[in-house]
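Here the complex is missing a single protein chain, while all its other protein chains stay put.
Moving on to chain A:
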Amino acid sequence: MDANPIVLDETAGDVVVVVVEGEHDIYTAPTLRERLDEALGRGGGIVVDLTAATFVDSSVLGALLDARRRAIEAGQGYVVCVGDAVEPGVQRILDITGLVPVLPVIQGREEAITAARSTNGTSE
């Protein structure tokens, strides 16, 4: 059993949710990049759900930012979400890097799916 899974949830239809749980760093960043590639390949909106993530480092931020850039280039909606209570190992790096408005990060998966759907198909 994988204690730090990264899985795709496609139940929202036109928005794929990449669900990231547990601790993630340079060891799991390649897996995250693969899952993000798969999600981007679906052609619709993408939500990265960090609700159950307990730790993410700059390798993870690098993967999230690369996917964001590719989503913007392809006109795909892209939103990162967290839950009501965010682990210090996730909140702190988002806060001090100022990436909350950039990625962007919003609270709640349903809200994120709605936001990703609304910006999908709006290439810059």
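The rule is simple: a residue touches a chain if its C-beta (ideal position, glycine included) is under 8 Å from a C-beta of that chain, and two chains touch if they have at least 3 such contacts; residues count from 1.
Methods note: contacts and distances are computed from a predicted model.
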item	value
Name of the absent chain as recorded in UniProt (options "ATP-binding protein", "Permease", "Ger(X)C family spore germination protein" or "YIEGIA protein")	"ATP-binding protein"
Residues of chain A (touch criterion as defined above) contacting the omitted chain	23, 25-27, 33, 55, 57-59, 61-62, 65-66, 69, 87-89, 92-93, 95-98, 102
